[in-house]
Each structure stands twice: as C-alpha cells, then as structure tokens.
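After this line comes subunit A, so read on.
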Amino acid sequence: MPGCALLRAADLDFAYGDDAVLRGVGLGIGPGALVGILGPNGSGKTTLLRLLAGTLAPTRGRVTLDGVDLPRLPRRALARRLAVVPQETHLAFEYSVLEIALMGRYPHLGPFALEGPADLELARTALEATGTLPLAHRPFTTLSGGEKQRVVIASALAQFEPGGVGQVLLLDEPTASLDLHYQLEVAALLRRLHADRGLTIVVSTHDLNFAASVCRELVLLRDGQVIAAGPTREVLTPDAVRALYGVAADVRWHDAAGHLTVVPLGPAA
Partner candidate 1 sequence: MPEPPVRGSGFGVRGSGFGVPAMNLAARARGVLLAALLVSGAAACRGAAPARSDPAAGLPVEAPARIVSLVPAATEMLFAVGAGPQVVGVSSFDAWPPEVATRARVGALLDPDVERILALRPQLVVIYDTQEELRQQLSRAGIASYGFRHGGLAEVWSTVRDLGRRSGHAPAAGTLARDLAARIEAVSSRVAGRPRPRTLLVFGRDPAALRSVHASGGTGFLHEVLDAAGGENVLADVARESVAVTTELLLARAPAHIVEVRPGAPIGPDAAAGLRDAWRVLPAIPAVRDGRISVLVGDEFVIPGPRLVVAVDRLARALHPDAF
Partner candidate 2 sequence: MVPLRRRLAATVLGFGGVAVTACLLAPLVGSTRISLIRALDRSAPFADNLDAQIFFVARLPRTLAAALVGAALASAGVVLQALLRNPLASPFTLGVSAGAALGAMLAITCAGTWAVSGVSVVPLAAFAGSLGAVAIVYALATVKRRGLSTEVLLLAGVTLNAFFSALILFVQYFADASQTLRTVRWLMGDLDVGGYGPVLAALPMVLLAAAGVALLPRSLNLLSLGTEAAAARGVNVLGAQRLAFLSASVATGAAVSLGGPVGFVGIIVPHLVRLLVGADHRLVLPAAALFGAAFLVGCDVVARVALAPLELPVGIVTAILGGPFFVWLLVRQR
C-alpha cells in the first residue's frame, strides 16, 4: 500500500473459542487513506474493524498505530486518534442529540471535569459537519435511521481535536440498514470529511457500489483471509467479485457517477 502505514495490522488471527474468524490478516493503512474492507457477511469484516479499533484483542499478531501496539496506548490517548462508528446504536435511555455528540468529548476530559464551552463548540461543529445541528435538542430515539447514523458519526468526529493529524475514523457497515437516499447521504458525507478534514477513513461494507463510490483503496476479505488489496480501480474486477460473492458481474467506469459501478449478472457458473 502506498505511503508509510499509520494503522497497521500484522499477521492477525482471531478466533471465538475454536471458531477461527481471521487468519493471517495483514494490512497497512496510510495517512489520509480512504479504505474499504469489502467482503460478504461472515467474512470477518466487523471483527477486523474491532481489532483495528483496539476494542478486541487478537489471538495472534498485532495492530499498531504509528508503530505502537494498540494495547500499549492509554485508552484515552487512543480514543483521541481512533474513533469507531458501529453498525447500529441502541440507546438504553433518552439522550438528546447534543448529549450524544458531547459523549465524544470523553477522551479529552478529566475524571470529574464537566464539558466546557470549547467542548460544546466542538460538538456543535461536528453536528454541523454531518448536517444534524438542527436536531440538537431532539431525543435521539425519535430520529430516522439516516439521521441517527449521522449523529453517531458526529459523536465520533467530536473525539478529534480540530487540526490534528493521524486521526482515523472507522465505520462498520454504515449503510447496512439505510434506505438508498440515506446511503448516498452517508457516502457524500464520508467523501466530504475525507476531503475537508484530511481524516483517514476505514469503512467495512458488503455493498459493492458503496465501496466503489467512496473508497480509494479496497481490502477484499473472504473467509477470514485477505484475497486482494490495493487501489479500487485495480482490485475491483469481475474476477474479484466472483471470488468474493460467487456472482458473475460487470464492472465498469460510470461517467455520470464518477466511479466504478458493479452490475451483477447472475450466479457464477
């Protein structure tokens, strides 16, 4: 992968008990990259994302940020560099949108410190960046799926100090339960964040067209192993689609869309 890696996984194994999920996975994500981890359900995408975020420990191998093993970094320090947007957020209690955005400030506050005006400002900026500032005082539970997702992204953004470097945003299947309209919204948002803030973004998805529209680089994951990695235009081929999904497909550049599109043709012979 081009550039020196900011976030690197080396030789990762992970198993739930006897159930091996990842085997020998290695990848490097450079600063400012927009990487997609693409694969069918059950390929280990979510697990890989969790390992990269440091919320899960590998059974073998290591994950490093700037060359430092994740477990060695203090939790808060790590949270100021790495933010995760999970697939779904189920709230136990009725928090407002602004309160959720403010939760992203946790890694910046001391044990008994209360959020100050600076934190409030940052949270609002994050909400604005995702277009959810007008919703600030609404209860989170009353929002639509797309709005919820964007609020959670804002909450993750709030973990980053503005103007910082080497900040990584990890998203797990951000469009899995969203309507087409919201899928496009999120895709546009991610591209904008990448362009405006220089964030490094890693997205896991099984949606081929979403990956094609957003990601500059792809890592193809099947049955817990990386079968290909590299720039999207090189990696996303009909052979790759067949290898991943067992589906024959046509992959071509779409001028109006401005990115590759994948059209499934039928089950592979």
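Regarding candidate selection, all candidates are chains of the complex that A comes from, given by their letters.
FYI, a residue touches a chain if its C-beta (ideal position, glycine included) is under 8 Å from a C-beta of that chain, and two chains touch if they have at least 3 such contacts; residues count from 1.
Keep in mind it's a predicted model, so treat the numbers as computed, not measured.
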**Complex member touching subunit A, one of 1 or 2** = 2
**Message:** Which residues of subunit A touch candidate 2 once you look at their complex with the stated criterion?
**Reply:** 50, 53, 55, 75-80, 82-84, 86, 89-96, 98-100, 103-104, 106-107, 109, 111, 114-115, 120, 137, 152, 156, 159
